[in-house]
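Left out: one protein chain. Kept in place: all the others.
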Amino acid sequence: MSTATVPEPTAPTADGEDRLNLRGAILPRFVPFAVAAGSVVVALLIYLLTPVDSEIQIVLMAALIFVVAMTAVSTSIEGSRRARDRFATTLVYGAFLLAVIPLVAVLASVIGKGAARLSPSFLTHSMNGIGARDSGGGIYHAIIGTVEQVLIASAIAVPFGLLVAIYLVEYGRGRISRTISFFVDVLTGLPSIIAGLFVLAFWILALGQGFSGFAGSLALVVLMIPTVVRSAEEMLKLVPNELREAGYALGVPKWRTILRVVVPTALPGIVTGVMLAVARVSGETAPVLLTVFGTNLINANPFSGEQSSLPLYIYSQAGQPQQFAIDRAWAAALVLIIIIMVLNLVARLFAGRSRLK
Amino acid sequence: MATRIEVTGLTAYYGKFKAVSDVNLTIEPKNVTAFIGPSGCGKSTVLRTLNRMHEVLPGARVEGRVLLDGEDLYGAGMDPVNVRRTVGMVFQRPNPFPTMSIYENVIAGLKLNGIRKKALLDERVEESLRGANLWDEVKDRLNRPGAGLSGGQQQRLCIARAIAVEPQVLLMDEPCSALDPISTLAIEDLINKLKSSFTIVIVTHNMQQASRVSDATAFFSLEKTGDPGRLVEFDKTSKIFTNPSEKRTEDYVSGRFG
Partner (left out) sequence: MTTEPDSSAQSAEQRGAASATVPPTDGPDGDPTRGSTTGGPAPEPAALAPPPAAPAGKATIGKADVAFKNLTRAAGLGLLALIVAIALFLVLRATHALGQNDGNFLTTQEWFPNQDPPKFGVAALLFGTIVTAAIAMVIAVPVAVGIALFITVYAPRRLASPLGYIVDLLAAVPSVVYGLWGLLVLAPHMKGIQLWLSDYFGWIPLFRADSVGRSFFVAGVVLAIMILPIVAALSREVFLQVPTAHREAALALGATRWEMIRTAVLPYGKPGVISASMLGLGRAMGETIAVALVLPASFKISWNWLEPAGNTIAANVANGWGEANDIGRGALIASGLVLFIVTMIVNIIARAIVARRRDFSGSSA
């Protein structure tokens, strides 16, 4: 317990006096809610007087009135600094709400409309012999195509990307490594259709190869590489230097230290990055459109002949005016989202196991 | 300038965890008061209640009163923003804003208060940097990043930043724990100089430092881990270090415990 010598408290200053200027007029907590309610009422009144076209405009109007009124009230009572703080708070909350609406709407549409059409037969049948006006059909051929294309792309992009990352982190110094690093950034920002056009120009037009799943894989490789390099680079950088030095001190050559110690330590994080890259390319449409071409038939051979893929399937079905086709597009979108979400969840599980992150 | 702080019945929580319980003490103006004690005793927590920085952490709350010249910081109508401008703070690790130059760092607080006039800002920058014994070292590179200075210089920059807004009280949370002995000495010299203008409260792990720089010392302790910290003894520094009235204080300052 306190044995402190507690002197007489100094006499409180006269009521209301604020010599140190510690006080601030702060609006009671209910005020923002009251102003919000008022804004809605005013917006509704305006709506009744001069009918506007849609409900969205009432919401927008109410929001606008709230911002103006709240800022005015706050400025007059709390001063401009607090008013600005409240204004920023309103905007941030507003931005959040504004964004939540469409994003939730996207998921709700896909889940609602997709689930209505999804069925076991949808997953196990192709579009062979099914026209846009027919109600049947499925995505079996598209799933085969997506899985094969993404697996082949990963088989090429992951080792390649990992080697580049090892070079950048463990060996790279000076100009070459800076140049590579810059072009990894360029590749990160590369529009996916360019990857498709490149493979089209190189593989199909210049080398005279046909459309195939493999051509699609090549385009996806271009898109996967930067993601794999960047995430592997980040994880390798996190490996403590002591580990490398411990390896060298034991006389273990550098390459074995890297492969036996550094990479395994960073592995869970690298796997996470790879899974995210896989998830991303699984949904790519544009490059696949130019290189795989699309078909209604099952083609399990990725090296010969046109294939389909899920994104491509969604695109071609959504472009049709018939409701049957549109329903199929929603259902395929749901399947694609589920696949990507599962990949993301698995990636997170790996990230959770990582010792470094 | 400089203000008396009276703490009565102060209890601070982190969520459900009671970090420190029932602290009563009076900090005299233009004095240096040191808080010492083992880790987890709540001395930093008490320090952070003195300018309402405690409540910044999620779930943290305070009971009791902290009177600044008779005004309760936790009373109705008190604006934490104004409180913090009046009670400045220096942190354990030097934390100049990395995106700002030395000059911008010093005026960061002034700009918040709407001071824009270049001449006035220039004047206050020189004044504050001189006040923090840093002017001569940085006057030729005021536009260089603050993060480029040495650790000790960064900490003095943070002190300059804190005193630029002309607070009444300066709280220092282990300001030397991340510094080398020479920088530490420079900060201690500075504390001696600053106490002519400010009421200073310093948390320190270093008992020599407490005995060197402070006029009064508060010793905090706790029974065992998980218990709330308590104020054990508060008295003149000379008494705490030579002839404390509590056995536990004596054990601690003589190095037999903690």
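Going by the order they are written in, the chains are A and B; count residues from 1 in each one.
Following the convention adopted for this analysis, a residue touches a chain if its C-beta (ideal position, glycine included) is under 8 Å from a C-beta of that chain, and two chains touch if they have at least 3 such contacts.
Quantities reported herein were computed from a predicted structural model and do not represent experimental measurements.
Engineer: Quick one: which of A:A25, A:L163, A:L297 or A:L349 touches the chain that's been left out?
Structural biologist: Here the residue in touch with the unshown chain is A:L163.
Engineer: Write down which of A:I46, A:I194 or A:V346 is the residue touching the left-out chain.
Structural biologist: Among A:I46, A:I194 or A:V346, only A:I194 touches the chain that is not shown.
Engineer: Determine and list the subunit B residues touching the chain excluded from the picture.
Structural biologist: For subunit B, the residues touching the absent chain are 14, 17, 19, 39-42, 44-45, 48, 51, 53-54, 56-59, 81-82, 84-86, 88-89, 91-93, 95-101, 108-109, 112-113, 144-145, 147-148, 151, 154, 158, 161-162, 165, 173, 178, 225.
Engineer: For subunit A, which residues touch the unseen chain?
Structural biologist: On the side of subunit A, residues 52-54, 56-57, 81-82, 84-85, 87-89, 91-96, 98-99, 102-103, 105-107, 109-110, 160, 163-164, 166-168, 170-172, 176-177, 179-180, 182-198, 200-202, 205-206, 222, 225, 229, 234-235, 237-243, 246-247, 250-261, 264-265, 269, 276, 279-280, 282-286, 289-290, 311, 314-315, 318-319, 326, 329-330, 333, 336-337, 340-341, 344, 355-357 touch the unshown chain.
Assume only the chains that are shown with their structure count from here on.
Engineer: Of all residues in subunit A, which touch subunit B in the complex?
Structural biologist: 1-7, 9-13, 18-26, 81-82
Engineer: Quick check: in the complex, which residue numbers of subunit B touch subunit A?
Structural biologist: Within the complex, subunit B contacts subunit A at residues 3-4, 6, 8, 22-26, 67-71, 73, 77-79, 81-83, 86, 112, 114, 168, 218, 230-235, 245-246.
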